[in-house]
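Every protein chain of the complex appears in place save one, which is left out.
The letters A and B name the chains in turn, as written, and every chain counts its residues from 1.
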Amino acid sequence: MGDLLLRVKDLYTHFYTFEGTVKALDGISLELKRAETLGLVGETGCGKSVTALSILGLIPCPPGKVEAAEIWFDGVDLLKLDKEEMRAIRGKKIAMIFQEPATALNPVFPVGEQTAEIIRIHKQVSKREGMQKAVEMFHLVGIPDPDRVSKKYPHELSGGMNQRVMIAAKLSSNPALLVADEPTTALDVTVQAQILQLMKGLVQRFRTAVIFITHDLGVVAEICDRVAVMYAGVIVESSKTRVLFENPRHPYTRSLLQAIPKLVERIDRLPVISGTVPSLINPPSGCRFHPRCSLADSPCKVEKPSPTSVEAEHWVSCFRYDQGD
Amino acid sequence: MSHNLPTLLQVNNLVKDFPIREGVFRRVAGSLRAVDRVTFSIDEGETLGLVGESGCGKTTVGRAILRLVEPTAGLVIFSGDDLLSLSPREMDERRTNMQVVMQDPISSLDPRMSIKDIVAEPFVAHGRLKGQALRDRVAALLEMVGMAPQHLWRYPHELSGGQRQRINIARAIALSPRFLVLDEPTSALDVSVQAQILNLLADLQRDMKLTYLFISHDLSVIKHVSHRIAIMYLGRVVEIGPVDEVYDNPAHPYTQTLLAAIPAIDLDRKRKRFLISGEMPSALTPPPGCHFHTRCPLVQETCRRVEPAKATIGKEHSASCHLLR
Partner (left out) sequence: MRLIEVLIRRRSSLNSFRDTHAHQLRELRFILHQLRRSPLSLAGIGIILTLVCLAVFAPYIAPYPGDAFYDMHPDKKLLAPQKGHWLGTDDFGRDMLSRIVFGTRLSLMIGIYVTGLAVMVGVPLGAIAGLSGGRLDEVIMRVTDIFLSFPPLVLAMAISAALGPNLINAIIAISVTWWPWYTRIVRGQTLSLREQPFIEVARALAVSKRRIVFRHLIPNSLAPVTVQASLDVGYAILWTAALSFVGLGAKPPVAEWGLMIAIGRRYLPDSWWYATSPGLAIMITVLGFNLLGDGLRDVLDPRLRR
């Protein structure tokens, strides 16, 4: 287990709002090895971003409250750190990129200068050296004519180009973990394909572990080594990427995969999951998916299923995963 | 698909220029050609898919057909009427026959109106129904789109994304139109909700004999819903044809790259890795000749100078590329 980078155990995040307590995460446990890319996938409101923010200590409290048995990162228990130490870790060892790169960049400074600034926070180098390093990084992330681009402002660059700048800036500190929250959702398919390709290459080269948050199972298939599928604040299934697509066991994963229109086969009606996503203020008892599940049985309504190993590195949180074939 | 059915909508050489204003006095300094001589037709009961990346002008095509923006030139013939020659008043009379559903379900609904008032608005605006008859009709429409009558008194922000889009659809079909422009109707929705909405749209098309112009950037969705598709790049239609033919036999290099770029979950799908570099140029400064030549892997000298003519590939299938002749 010397290769382990991150271990989260029984993570519960709640938000105290006017409407009531939102039980956003209900016992999330996950592990991440060095240089591994984990896809965190699920629909809006399933808690995938909250999971990442909770790990990074970025949940504002109040109204939020994060509790966990353990958040172990590279030899440190993140739960025991104070704000200042946490900030240091976030800057140096963990980096984040978001869906809208333009909003994460400062509009009044050229992108090269901003990147150099970030580099200088971590490495004691002169302004000139910082700038040089920034241009180097730009070259690395495939920005054409990096010298010229480094003098441009974020609004002068396209979304894809800004995302490249973000990746360059964030990878410059050579972090052990990169959290990418829907980094390609706002981009066009052809540009998305370029960015995914780029990330794949860089991650291998720098041996960076990645938590890749997305709603797009196609993107997961493209870039992730392992996947965790989330539903209503719970990880319902996790496995190697290929295994998940070839042999999905949780009823939710199965329905989700079926609901995507396929390019190859042609069907008239898409199979749908009945009902809607439950409120997290009054989540269903037992298995949170049971009201929408075609296999649900009486224990599903009462007891919360814990992750069961189906095969090597493949866990399913379901009592009846072997029923549906 | 439906060759014996009459043509409902004929669009010929549609052009839309947006003026670019500059300076204190907002003088017109130039123009941006968002739609460049777009030609297609849609048969009654058919769905034409209009695909392209953001900024390619697909949304403007939909809005120009409905004269929500006034086209600069071209011909739009709807059910025998030349729409662009109509006075605003005459156009308003035709509007009952053609409606639109937009991408963002929440901002398409007036936040200060109850669902009842929103769905009743078409009838009130045209003075068609009143009192109990109106209430019954609105309740019936809600049922048609799969929503329970207790939602009548709710407000948009109290509904989920899928429910909001159902309300948008209910309002669009209220006056029993013959033609709907669906502008990315599922892009803002999760896959499982998207499946429900796509099924609903298919049911409505069958029951009400609707004709759709389905605009989307998502090639899997377009494949699922369309009979024929048109692919746009920087204001122009580069390829048009029956959906299966275009997907199996993409003729234009852009179509090929677009199809290759989709992150797909069918892991075994045979495909050539056909990544293109760069991004779509700005419509402010379109490249001469073929618009795609700046990114095309197969570019030749002619492509940089001469705009390619339409080449027929198969029955109803054509593309604009020099390599096809």
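Simple rule for what comes next: a contact is a pair of C-beta atoms (placed from the backbone, for glycine too) under 8 Å apart; a residue touches a chain by one contact, two chains touch by 3 or more.
The structure presented is a predicted model; accordingly, all values stated were derived computationally and were not measured.
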Touching the absent chain when the full complex is considered, from B:Q99, B:Q165 or B:T255: B:Q99
Residues in chain B touching the chain absent from view: 63, 66, 68, 92-93, 95-96, 98-100, 102-104, 107-114, 121-122, 125-126, 150, 153-155, 157-158, 168, 171, 175
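Methods note: only the chains that are shown with their structure count from here on.
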Euclidean distance of C-alpha centroids - chain A vs chain B, Å: 32
Interface residues, chain B side, partner chain A - complex: 53-54, 160-163, 190-196, 198-199, 202, 217, 219-221, 223-225, 244, 247, 257-267, 269, 275-280
For the chain A and chain B complex, residues of the former touching the latter: 43-44, 144, 158, 160-161, 188-194, 196-197, 215-219, 221-222, 242, 245-246, 255-257, 259-264, 266-273, 276-277
